[in-house]
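Complex shown without one protein chain; remaining protein chains in place.
So, chain A:
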Amino acid sequence: MRANFIFSEVWIGLRRNLTMTIAVIVTVAVGMGLLGIGLMINSQVSSLTGYWTDKVELSVFLCEKNSPFPACKNKGAITEEQKAALKQTIESLPDVERVDFEDQAKAYENFKDGGNNSILLSVIKPEDLPESFRVKLKDPDKSTAVQDSLKGQAGVSNIVNQRQILESAFGFMEKLRNMALGVAILMVLAATLLIGNTVRLSAYNRRRETGIMRLVGASNVYIQLPFVMEGVIAGLIGGVFAAVLLIFTKVFIFEQIQTYTAAPLTWNTVAFVITVTMIIGVVICLLASFVTLRRYLRV
């Protein structure tokens, strides 16, 4: 009897305010979807950071004939003695784990494997590529310090810190995440206000019924539950749409870029994000309904 009664009331309420209900569902879906995307980017960034940090290297490029870098200007190619001295200097640094020498032939192999386009490959010859030392660090956080101490050594043309390249890529993802979260917050705010309005309309439409319920001594829970349920059901439907949106994002965006990122976003993470957004969506609807009811449904 109880459940029956409450669900029929909820159904009537949702149908009477159909446009408002749809507005709530859409805002909750978009808001929670963006929140979820933000969370997914966040988990992607942290898993990528973990994956790449171990592999970060410093590439110490060496001077050759006609090197355009100012450090090598008018000095010609690095001599064998300089090369040996430089290697020793690098190896003597406390933060360095390992130093590998990459000659022009090996650099050309790597260049070919790097997926560069065929026109570029046909023009570039092994002699065009610089020799370099590949420096693996014990502690990736020290990369900048090591980079600074090697700068200006004789025969060094340029030092590329992979960490800085990664950081700019992560920085871009983090900006994307912040944007998604920012919009999500706005949408949550909009959803809260919309739910408040819907519940208010609902309470007004049913003031006769609630007035009688109050008089005959229906408990507050009994009077308020249909209204709260309306908000929660709208939130739940919005949450389902958000979940679909998140699954699409995983399949069509994250799985496309995963080729480059090497640390794929797992379905476990997606499931976790969906659960979190669902719960947040429903809780927001619950609170918004409750707060409005306290104002518009005097008990």
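One rule holds for everything that comes next: a residue touches a chain if its C-beta (ideal position, glycine included) is under 8 Å from a C-beta of that chain, and two chains touch if they have at least 3 such contacts; residues count from 1.
Note that contacts and distances are computed from a predicted model.
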Options "Imidazole glycerol phosphate synthase subunit HisH", "Sugar ABC transporter permease", "Cell division ATP-binding protein FtsE" or "Sarcosine oxidase subunit delta": UniProt name of the undisplayed chain: "Cell division ATP-binding protein FtsE"
Contact residue for the chain not shown (choose from A:Y222, A:F272 or A:Y296): A:Y222
Residue of A:I22, A:L93 or A:M213 in touch with the missing chain, whole complex considered: A:M213
Which of A:F5, A:Y51, A:F69 or A:F248 contacts the chain that the document leaves out: A:F5
Sites on chain A contacted by the missing partner chain, in the whole complex: 1-2, 5, 208-209, 211-220, 222-223, 299
